[in-house]
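This report concerns only the one structure given below.
Missing here is one protein chain; the remaining ones are kept as they sit in the complex.
Labels run A and B following the written order; every chain starts at residue 1.
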Amino acid sequence: MPLLEVRDVTKRFGGLVAVNSVSFSIDEGEIVGLIGPNGAGKTTLFNVISGFYKPEAGRVLFMGRDITGKPPYTIAKLGIGRTFQIVKPLLNLTVLENVVTAALLKSSSLSEAKERASEVLEFTGLHEKRMLKASALNLVERKRLELSRALAIDPKLLLLDEVAAGLNPREVDSLLELLRQINSAGKTILMVEHVMRAVMTISQRVIVLHHGSKLAEGTPSEVASDRRVIEAYLGEVVF
Amino acid sequence: MSLTSLLKTPLGFLSAAAVALLAAAPAVFKAADLPFPANTLLLCLMYGILAMAWNLLSGYGGQLSFGHAIFFGVGAYTTMVLMLYYDITPWIGIVAGGAVAALVGAGLGVPLFRLRSHWFALATIAAAEIFRLSFIPWKWIGGSAGLQAPIVPREKALYYLQYAGSYVYCYVAMLFLAAELVVLHRVVNSRVGYYLQAIREDEDAAMAMGINPFKYKMIAMVVSGFFTGVGGGIYAVRFRFVDPFAVFDLITISVYIVVAGILGGMYTFIGPLVGAFVFMPITEYVRVYVVSRFPRYYGLHVFVLGVVLLVIALSVPEGIVGWLEEKGYVRKLKERW
Partner (left out) sequence: MLVSLADVARAIVSGVLIGSVYSLIAMGLALIWGVMDIINFAQGDFMMLGAFTTYWLLELAGLDPLLSLPVSFALVFALGVLTQRVVIERILQAPMVSQISATFAVLMMIRYGAEAAFGPFTRRVVTSYTGTVLRFSWTTIPLTRAIAFSISLVVAALLYLFLTRTYVGLAIRATSQNRMAASLMGIDIRRMYMLAFGIGVGVSAVGGTLLSTFFPIYPEMGGFFCLIAFIIVVFGGFGSIFGAYISGIIIGVTEAVSALFISPTLKDVVAFLLFIIIILVKPRGLFGARM
């Protein structure tokens, strides 16, 4: 049984079809990249999986259980953590408080949550900034905070929406190292990414979306040599 | 925390001094026969209770309510009705008033929490208007004339909580305020407090962390409604009179609470209480000494209050305590001497 199964999901906004009958599945322990030109429907698909949008058609199954249209907090409790492409830090709270809030989901007490949050921050490298307000963080740190919060709810599946965007090459490397460690700790990762180098080096499998439909799926090298994929990306460069 | 360790920091010392002063004040006012300061102190305490309660929902939870007069009025009426119609002592009646207000809060939360931000705020005003309009024709509880408690013989004073002046009521209010501070402190430093702040800062982020916003807003509404109802009960026994116009008033109840909360600092624990102690003496002074001298210009004090609110909103939105925290003064006060 796959960990996550997306079956013929369609999401429309008025007349616009943002996601058009997309199907794929992810097995436990995988790192899967979800790529595609701008407006391909990647973030919309994330929002459908994590319960922020209700699809017009299709099903989403998590661990064999139908989670289609369930509210986001239920899906989070079931074990899907996510980050937002446009980061959503809790600005007036400290970094630690941000993560403690998330850690409370799987903790029985506040002190346990604080411990858990400290561990996560140690791991993601934000520990020294833990007493700062989230509003004092720069964008790179805010992306780390998103990741820390998603980790702190101890999910089985992590949906990462462009966590590498805006990072310099060295920062990308350290992020990839972090993601590998997260993955080897048993967490499955589905990542939307524009930084090709990042997604191509770390993913075992890549799914390509184009105009809301699945265009291709395979290993990074298979996808990179796929003529349709190249054309789709060329189209983006030309226009 | 023991008293000796409390006194080791300036903040602890100041708090202890404030508590001691508060405890002594009503007795001193009574001995010196000073009704005005006693009355003002009671209002500070009462609005302190109200603003602290409001802050759980509006400050921590970010759901700005301009309709807390609902809970206040329901609490006041419940206490009064239990006392007049069922001969139940206000000691129980005040708590019962809180309980009924909490129930009303739960009922109102279902529709109101479907609205976000500005619309929620406006809807709370509309909801308070429904209560006022429905209580006016409600004959059983006195209709537009309201309910008045008769004077009772002195030996029954404790049972009916009926004393001359505000002096005794100050202690009653302190008792309930202390209970409220303990409860709210526990709530705020628990899962509920963290979750409410997350909801205030970003509802989507909160949901992604497994938080059901509706559930925690409801908890905040119920707790907030309870203590606001208690405040209404204290008002009812002190003034021995309730009517729909006074207890459901937009300005003198709902808005005074908001102003005290914002003035003191919404994102802080104690801010609203501080705000009430700054705001009420000024308002009371203006109302009693200025407006009564120029009755022709009735309304001017609310106009001035509007100016004050505008200045706070534009220049110190973080409030007094929030400002002190931001400038680091609070931290300094927490260090040892």
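Keep this in mind: a residue touches a chain if its C-beta (ideal position, glycine included) is under 8 Å from a C-beta of that chain, and two chains touch if they have at least 3 such contacts.
This is a predicted model, so every value here is computed, not measured.
Enquirer: Out of all the chains shown, which come into contact with the hidden one?
Expert: Among the chains that are shown, those touched by the missing chain are B.
Enquirer: Of B:Y85, B:F303 or B:Y329, which sits in contact with the chain we cannot see?
Expert: Answer from the full complex: B:F303 touches the omitted chain.
Enquirer: Out of B:K8, B:R114, B:R287 or B:K327, which is the one that touches the chain we can't see?
Expert: B:R114
Enquirer: Looking beyond the chains shown, say which of B:F66, B:Y194 or B:Y216 touches the absent one.
Expert: Answering carefully, the residue with contact to the hidden chain is B:F66.
Enquirer: What residue numbers in subunit B mark contact with the hidden partner chain?
Expert: Looking at subunit B, the ones touching the missing chain are residues 58, 62, 64, 66, 110-112, 114-119, 121-123, 125-127, 129-130, 133-134, 136-137, 250-251, 255, 258, 262, 266, 296-303, 305-307, 309-310, 312-314, 317.
Please note the rule applied: only the chains that are shown with their structure count from here on.
Enquirer: I'd like the Å distance between the centres of subunit A and subunit B, where a centre is the mean of that chain's Cα atoms.
Expert: Centres of subunit A and subunit B (C-alpha means) sit 44 Å apart.
Enquirer: Residues of subunit B touching subunit A in their complex?
Expert: 189-191, 194-195, 197-198, 201-202, 204-213, 267
Enquirer: Which residues, counting only subunit A, touch subunit B once they are in their complex?
Expert: 50-52, 71-74, 76-77, 81-82, 84, 88-93, 97, 100-102, 104-105, 110, 149-150, 152-153
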